[in-house]
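Note that this complex is displayed minus one protein chain, with the remaining chains in position.
For chain A:
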């Protein structure tokens, strides 16, 4: 073992004059350092190098996820912007009544199935819980219908009994109106409601998503509110064409409104989810890059320190022999 160490020392003495001029010699100097005695310095550079490798892999993955989200976002954004016209006629006719006071409220919270999309699901759940508090009171009941896995996981923790329905895997097939209208039909069949409140994140831009609540009233509530006055008061001026009774037409109107507004809400939320994922993955890659820089500096410092220590040992050994 001593002979091998001396042989290695001899090789280093030969190499040292040229080590800083040629990269080949420098590389072999590094290699000989690693293959050298299993001292503390090899272990620390090994650990740092493993960490650097894993951080680099994470950076690659998050960059790829950002690209995927960006390409999906382009397609969904076009469809979302085209669907923005569909809820406006209903609001123009019936107005917007988020502060309506009714006995049975149903909160439809739209969240995503997949994670790694920033804070949009948490904001939706926070807003849903606050709305639950707002609409609860004596003789009133509020129930949840949760679309998406992430919302269910968060709401089940404290409001398990209030969740009536949970629908997941909404985006297995590309979103289309038929699917959403079937879903709306399902919800309306299973839930008793006076007012439906849909909570979603409206897509304002790639970096900004606004939590929004759209309110849809049941036909009975519409009748009651139109007697009370306000925007709905002018509903009486409208002639009803079609159907046998006004109640039937209002029923169809409410159902159609729900499916249209739900369609727009689901698309907007999907857009927001992709945008949030893009920015989350972008900041993640940036953080990984910074971490990699810091680790590289540490690695180089450790490596250079070990080389310097070896040189000092050799030189002091040599001077002890000669001097």
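One rule holds in what follows: a residue touches a chain if its C-beta (ideal position, glycine included) is under 8 Å from a C-beta of that chain, and two chains touch if they have at least 3 such contacts; residues count from 1.
One rule holds in what follows: contacts and distances are computed from a predicted model.
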item	value
Name of the absent chain as recorded in UniProt (options "alanine transaminase", "Centromere protein N isoform X3", "Aminotransferase class I/classII large domain-containing protein" or "ATP synthase subunit delta', mitochondrial")	"ATP synthase subunit delta', mitochondrial"
Sole residue of A:58, A:134, A:163 or A:291 that reaches the chain not shown, by the stated touch rule	A:134
Residue of A:61, A:156, A:191 or A:253 touching the missing chain in the full complex	A:253
Residue, one of A:45, A:59, A:83 or A:306, that touches the chain absent here	A:83
Full-complex contact with the absent chain, from A:162, A:204 or A:302	A:204
Interface with the unshown chain - residue positions in chain A	79, 81-93, 95-99, 126-127, 130-131, 133-134, 177, 181, 199, 202, 204-205, 210-215, 234, 237-243, 249, 252-253, 256, 260, 263
